[in-house]
Structure formats: C-alpha cells, structure tokens
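One chain of protein is taken out of this complex; the other chains stay put.
Letters A and B mark the chains in the order given here, with residues in each chain numbered from 1 onward.
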Amino acid sequence: MKKMNNKIFLLIIIAFVLGCQKPGPVELIDDKDDSKLIDIKSTGSVSDTLYAVSVGDTSGNFGAQNSRYYAKLIYQNIRFDRLLRKDSLINAEAIFFDKDNAIKYHNRIITFPSFDVGVLKINDDALNKFPRRMMLPMQGDTLIGYRYQLRKNYELTATNRWTSTGGGSIDAFDISISSPPTIRVLNLPPRFINVSEPLNIKWDCANPIINIFISGEGGDLLNRKLVPVMHLQIRNKKGEVTVPVKILELIPIKRFSRFVFSFVSETSRTVRISGYPEDVLVHSSSVHSIFLSVRP
Amino acid sequence: MILFPNILFTQYLSSSRGVGVGAFTALSSDVSSIDWNPGGLTNIREWELNFSNFKSTSIAKSGFTFQSFGIGKKFFEKHAAAIRYSPGSNLEFIVPAAFSVYDTAGNIIITKFDKRISFKQNYSVGYAYNIIDELSFGFSARLFDSKVSDTKYFIDTNNVIQSQVSDHSASSWAIDFGTQYKINDEWYFGLVFKNLFKINEEEFTEAMRNYQLNLTKSVCLGVAYSFSDKIITSFDIDTKNKLRLGTELSAFDLFKIRGGFYTTDFPKFSPEAASIGFSINYHPVQLSLSYLRFFEQTNRRGFSNIDILNKSGYADIDYTPFTTDRLSLSVSVNLGRTKDVLARIEFVEMLSEVFPASYQTYAFRPIGKARVRNVSSKPIEAKVSFFVDDFMNAPTETKPFRINPNETVEVPFLAVFNSAINAVKKFSIYDGTVYVHAEPAADYDDRYQTRVLVRGKNDWNGDVMLLRYFITPNDPDIIKFSRKVLDKEKSENDNGLLLKYKHATILFNGLSKHVQYINDPKQSADFVQYPAETISLRGGDCDDLTVCYAALLGSVGISSALVDVIPPDDPKNSHIYLMFDTEIEAPDANLISENSKRFVIRKNEKGIETVWLPVETTVLSKGFTEAWNTGASNYFQDVIINNGIGTGWVRVVDLPTSF
Partner (left out) sequence: MKNLILVVALILGLTINIFADIKLLSTKGDVKIRRGVSEQWQQIKAGEILNYDDAIFIGIKSTATVSINGQKKIALPEKTIVEISDLRFLTKEELLLKLALDRIIAVPQQDRRDELMPAQTTVIHGEKKSETSAAVPNAFGTVENALKMLNGAKLLFDNKFYGTCALRVREVLRIHPTIETGIEYKLLTANSLEKAELYDEALSEYVSIPLENISAKQKQTLQQNIERLKKKLGD
C-alpha cells in the first residue's frame, strides 16, 4: 500500500511538472483604433540646415523627405491656413546636384555643387534661376551652381509639364507628371489641439496615401524657420483618421510653441535625363498646411 | 474610459469536480473551497494536498498548465485552514502595437506590443470554523496582482523615434465570506459573499488607474439536494444572474460521474457552457477529470475584441469571457488520519445523577445511554466509552454493538468512578465525555460532551436500591455503638433460638434511647445521613433511622431488608421501613407469634424459610414492640391485602451485613 502510494505520488508530480506551461495571452483587437492605418517615419536630421524646410516647402518635400534623390523636380499646390489668414500658391522648385564633386570640409560633406540646366519651365512658366554662393575656405565667396524656384498664383492643373533647354553636359528634357488628387482638411481650424486627446481629422481627398508632416515653427519674427519633427503616413481608407494620444505625445511641445501640420497628397516618379548620372525625382503634390498651437 | 464594469463570473476552475458539477457552492469540500465557498474548508479531514491542472482544447498549441497547488489542514476538531499557490490563475492580454514606426532608412522598428495587461491570482489563504456539525463559516483572502507593461515612444536627439517599455503594478487582497449549512442528509445550503472587502497593497498610478482589476461584490447562493446516497443535484445562482445546475452520480463506490449546465441572463437561462466529468477514489487519492465546453466560442480562442475586456468585471480571473474550453484535472491527497466516520452519537441521555455514596453501582448499572447511528454504508460494530476527568481513572468501554447502515442503537454505558468522587460535598456539575469507536477504526469516530451531575456524598435520589449503599455496618462507630448497647443488656442477650430477635430488640431500644425521630425539613428523598452521623447527631428522619438501624443490625450479623413502599395512588407519600431476619425457622414461628400477620416468612440463601419481623423506625421512641406492631400492620396491609409486592409498588431490598 505504501509503495503504491509513493508511485501514485510520483505520477502526480510528473503530471504536474509537465503541466508548467503558462496560458497564452489574449490578443485584443480594436476595430475602432486607427493606429494600424498610421506609419510613423523618422524625419531624421534632415541633412541639417542645408535642406531645412522653407516656408515655401512646408511639406519638407524638397529637403528631408526626398533627400536621397540628388535631382528633383518639385511641383506643389499649397494652401495655408493660419489664424485670420488663408493663402494659396503654386511652388515649383528644382535642383540637380553634382554628386561626384561634393564640397568637403575636414572630410565632411558640407554640400554639393549643382548643375545649370539652362532655362527650366513648368507649364511654360520659366522658373527663376538663383545662383548658389558659398564662402569656401581658401577660395572665399564662390559660385557653387544654381537652383530654380517659381511661386505663382494658385491654379488647378491636371498635368504638369517640365521642360528644359539643357546646359553643360545635361541635355534638354521634357517631362510630364499628372497632378495628384487635391487635398482639403475639413475639420481642423487653425487654432489649437490637445495632445491628451485623440485627434480626429477628416479630409476630402481620394489619394490612397496621405502624408502628414508636422513641423515646429522656430526662429524669430523676421527669420521664421520650420523644423520637421514627425512624418505620419496614413492609409487613406475612409477619408479620416484618429491620431492616437500616443503619437500626439511625441510632438515636442516644449521645443516649439507652434506647429504646422501639412497634409500632403502626392504623385511622384523617377526619370533618367540624358547627361545626368542619377535618378531624377519628379514630384507633384497637393498640400494643405495648417498652423496649430499644441497644448499638453 | 471605464474599464471592467459589471459583468461578473462566479465560477472557478481550481477544482475539476467543481468544473464538472458547475454548481458547487453548497458542496465544496476541499482546498478549492477557498474560491468556491470558504465555509466548505471545514470538510477537510486532517491534511489535504490538492493539485490541479488544465489544458485548453480550443487553442491548438496549448499544453497543460499548472493551475494550482494547495494545502489544507483541519485542527482542533472545528477549525480548518488552507493556503494555495496558483500559478495558473493568470489572465493576460496583449494590445498589439497598431502603428508602424520606421527609422530614417525606412526600416520598420519592431515593437512587441503596445500594452501587455496581466492579472494574477497566485496566492490565497482561507480559514473556516464549524459552529456546529451542520453549520460552518469561513473566509478567504486572495491576492490579486495586476501589471501593465506600456510601450512608450519618444524622439531622440537625432529626431529618430525610439520605444521603451514601462511597467506599472498594483495588488490587492479580496476577502470573501462564505457559509455552508447542512439541514439534514438531503438538503445542503451554501452562501458566499464574494469580494466583500478589498485591501489595496499597491495601487496603479493615476495614468494606469483604468487598468485596475474591478473586483465587484456579489452574492452566490447554492442549494444541493441528495436524492439518495448515490445521486446529488445542486444549483448556484448569483446576483449577476448566472445560474448553474449540476448533478453528481456515484456509479460505484469509488467512481463518480457528474455533469453541469451553465446559464446566464437569469431568468432567461441563456446557455453558456456545459461540463462533464468523473472522479476515481483510490484511497487516499482522489483524481477528477472534467471537460468544460462553451457554446459561444467568440473571444475564447486567444483573441478578442478589446470592447469585451472593457466591459468586464471580475469575481475572479479564472472564469471570464476569454476562458477557453478546457480539460481539467485535479488530484486530492488526504494525509494523516483519513478514516471515514462510521458512527455518530446522536444523543446522550444520562440515566442517573451520581450519588457518591453508591458510586460503585455505576460500574454495574448504566449511568447513561448513547444513541449511536451507523453513518456508513456497511454494518459496523460500535463501542461506547465514557469518561469523567478526575473521578475516573480510565474511560469505560461497552461491548461492541452491531449496527446496520443508517440504523441507530441505544448503547447503555457504565462508569467506574474512583474514590475521589467522595470528596464532592455539594451538588455539582462536571463534564463527561462519551466516545464511540466503530470497527475497524482505531480512533473514536465521534464524541459527545455531556454533563455529569455529581451529588454531594449525603445526597440520595429516593431510590431504595441506592439507599442500601448508605448502610455501613463496618463503620467502627456503628460497631462501637452496637457493642456498647448489647454489653449493657448482657444478662438478657444470650437466648439460643431467639438470639437475633433479642439482639434486634435491644439494639432498637438502645437506638430509641439515643436518637430522636426528626421530620426531614427537606424532601426526605434528598438527603440521607450515614449511620455514624445519625448516632453522633442523635437524630434523623425516617430514612436516616431506617438506615442507621439496618447498619446496627448488620454490625451484629443480623440480615435485614428495606421495604420500600410507593403507593400507586399517592406516590409522593412513599415510605421506607425495615424487616430483619430472626433466623428462626418457619416451624418455630410460634416462638415469635401465633398471629401470622406479625411476621414474614422468607427463604434464606440456604433455602430455609425463616421468620422476618417488619419494624417501623418512625415510632422509634415508643420502643421495639410498637415499632414491630406498626411494621407488621403496614406489611399486612401493603403486601398481603394490597398485593404491593406482586404489583411492584412495594420493593424488598436486602442489605449487607458485616458477617
């Protein structure tokens, strides 16, 4: 009897030691949460001041976002909402960097020189050709190339056509790109938002991807600067998104008092241009930028 | 956002038997009573070890999970306590990271989860007390630990988004209170107040307050009815409208099968789950296996809509909307004294108070009787023991009595007192204990505390059978007195045939001169003086004088007998007188008297008929002749005419002599 009991005991212990698995967790699914529609992309350190977003390019498209391209043809259809003021304009910019002759200082790339592509036109409007000058050690004030920019009144175009006469080694080109669906944010007046509450944003736009760029407004009154802090890519499934608190909390409200939320609907592609060794980004976007104060 | 409002679940999975029956509040009887009904802990016998284990059947890859291990102990007959470790009592949720984070190079940053919420109920203790055999109360304290791991994001100095997990924890004790009441062999009741009190050990910070486990208060009533010793049915209903029904069937002695049906939304009886199970007893191990199946599988397959969690409140974390179908296995091991109770004492009646004067009689005449019931299913042999501390050297034990199942037998028991009982001066009450032993048990199966009334040494209950123990012919004072009286009348006390008659006469007259008849101020049945006391006090009532005269007769070798008369039409007017043996044989009766009404002829131990003379001591002062006349008259009337001996209201009790 005693031996029998011991055997039983042993069996029990074995059975229970084998049974030492923990029950698995229950995975909770939230149908109402839009988080899954959101990708957060790091803005990185935006090649520093070189490509800092200008007031004109609130989306940062010209700088950070597409910094891996050395040549860009950017067409932006921009609408600004500020408190008591609404603006809209077309901004077109272009640059062709000379990747192989980077300007270095102490072995660190400061910038690249850029090519002259002759007369560059967008929809038959010539872009202004601005020389780029720089104080270089040993050489003093030096012309390091040109950049192109044009601001003009807001207009809606179905297709945008870039043409160039060519210059230097780069041949003439003629490139067209269709415009993306226009975006208009419907429910975000340019006042303030709270990071402690999920932010619901509705828009009128059919583009399946909506990018939201959030930039802090820095600098002084005369020299305003926008610093990109966050890039959210939204899968536009229902014309709206609720940004969870967890994301809003990332907004560095201690560093900046005001932010620009830029909602971007874009189309872009890359092309090769005879005489230029790299891919050229051709980008067309509809941008709705809203200036907001952000409260904790 | 309010997490966990009022949906409540009072089912526990720590007992396979409980899972099988479903409704267990009135029946819980092992360590798992900590969950079910702490009142049930008193059913633990000596030591109990309890293991339980389960396997989810609705989740493909799950193995066996160690649910719990508990130890219970019964102590001081009426108390029970248990402690339990239950690593399997876990409820864990994962809120997956919903949005994707990419680094500057466009690579996705892996985040395991947004939040991990886990509730554990790993430690519990319980205590219960049997107020009476049928009624017990108990409480249990269960420690609930909550932990939330929250993934936090931040942007580092390089504008790169990083994640970090921060942990928050909280813990609290939930106190339950339960009672079980067994009305009879058929009806059982149980009532539990769940989460009656809560004691917080550690609380969540404000930000996490929403994830606090919401242990809501509830009440659950359980009723069980036993149709026979083979089948028992029970139901539980709680204040959250859950109703469960269950039945347990003893197919064989050591094998039981059971089934349960769980409903919700009472009184709509919406089916929720069904269970089936069985158990095998292999002394001292009980193994139970049961299977629980939910009708609605949504949320029970390892994933669930977050809304369900947000709407749930808990009595426990075992049985929730996320509980999966499962096979549960539990094993109970009884250690220590695990003998089944075979016999119970239902009632003890003390047949007599204890009169120290006659303490020896209780060794032969039952002092009380115990009604013993066989509570087992087989015939038993039961012995009853009786013990009074201080006054008995060892418990007495009766011969074994055979009792058939569920029958009772009244067992008379004896008491062998020691002489310490003579030290009791006044009417007092002592504790006596009655035990019953039943074969093949070595220990007592049950015991019953009773009151033993021990009288003062002079107390008498009016029973003439006991009065004779006051007669002390060997008392030196009595021998001295009788010798003194006889010596004084020496010249007359040497008659041959009439020697005894003469001695009796002289002693009577000597006593008559020395003591007086006094009416007992109290009921004469209450108090009897010892003969030496009567001699020294020089007085006594009817009983005292009769006892004293009998002792004097005994001291000189004259046999005597008490005649106890309790007239049936007037029992309060009972009376005692005495007759003594002249040792004159019947054919010589005329030496005493020609009138046969004046004497009684009795056979002595040698079979010789001798002449006995009735003497009434209440007329002591008038001398022997008058006492004899009165005695004879009384005897003639009581016995010859009214047939008192034949019909039993006159008793003749023979007394001891010193020879």
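The definition used in the following text is that a residue touches a chain if its C-beta (ideal position, glycine included) is under 8 Å from a C-beta of that chain, and two chains touch if they have at least 3 such contacts.
Predicted, not measured: the structure shown is a model, and the values here were computed from it.
Interchain touches from the omitted chain, evaluated on the whole complex, reach B.
Screening B:S28, B:T263 or B:T361 against the full complex identifies B:T361 as the residue touching the chain left out.
Mapped onto subunit B, contacts with the missing chain fall at residues 360-361, 469, 474, 479, 482-483, 486-487, 490, 493-499, 501-502, 555-557, 559, 561, 568-569, 586-587, 589-598, 600-605, 609, 629, 632-633, 636-637, 639-649, 652-654, 656-659.
Simple rule for what comes next: only the chains that are shown with their structure count from here on.
For the pair subunit A and subunit B, the distance between C-alpha centroids works out to 84 Å.
By the touch criterion given at the top, residues 5, 8-9, 12, 15-31, 33-46, 228-230, 244, 246-247, 249-250, 252 of subunit A touch subunit B in their complex.
Residue ranges of subunit B in contact with subunit A, taken from their complex: 51, 53-56, 59, 62-66, 69, 87-88, 90-104, 106, 114, 116, 118, 152-155, 158-161, 282, 284-285, 299, 302-307, 309, 322, 329, 331, 333.
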